[in-house]
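Notes to accompany the following structure.
In this view, the complex is presented without one of its protein chains, the others remaining in place.
Now for chain A:
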Amino acid sequence: MKENMRLSKNSPCAALKSAFNECFNKWYGDKFLKGQWEKDECFHEWEAYRTCVLRRMEEKKLSHLFQIEATMYAKNEE
C-alpha cells in the first residue's frame, strides 16, 4: 500500500491531471451546465493527461484490468 500511495503522490501524471481537472471543472460549470455543450474545450489537456495515464497503467501492469473498458468508447465512435 505504501508503495501505491507513494506512486500516486509522485505520479508523473499529477501535473497533467490537475491541469485537466482544472480545465474540466471550469468548462463544466461555465459552459456545459449552461447549455453550451457543442465543444469540448479541454481536449488538449485531456490528450496529454490520457497519454500519461495509459503509459503509467502499462508500467504498473494495470492496463489489462481496464483495457476493455478503455477502448469501449473508441469502438462506439460514430
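Keep this in mind: contacts are C-beta pairs under 8 Å (C-beta built on N, C-alpha and C of every residue); 3 or more make two chains touch, one makes a residue touch a chain; residues count from 1.
The rule we apply is simple: contacts and distances are computed from a predicted model.
Look at the chain that isn't drawn here: its UniProt entry, checked against "CLUMA_CG019123, isoform A", "ATP synthase subunit 9, mitochondrial", "PRELI/MSF1 domain-containing protein" or "Large ribosomal subunit protein mL43", names it "PRELI/MSF1 domain-containing protein". Contact residues of chain A toward the unshown chain are 1, 4-5, 8, 11, 13, 17-18, 20-21, 24-25, 28-29, 32-33, 35, 37-40, 46, 49-50, 53, 57, 62, 65-66, 69-70, 72-74, 76-77.
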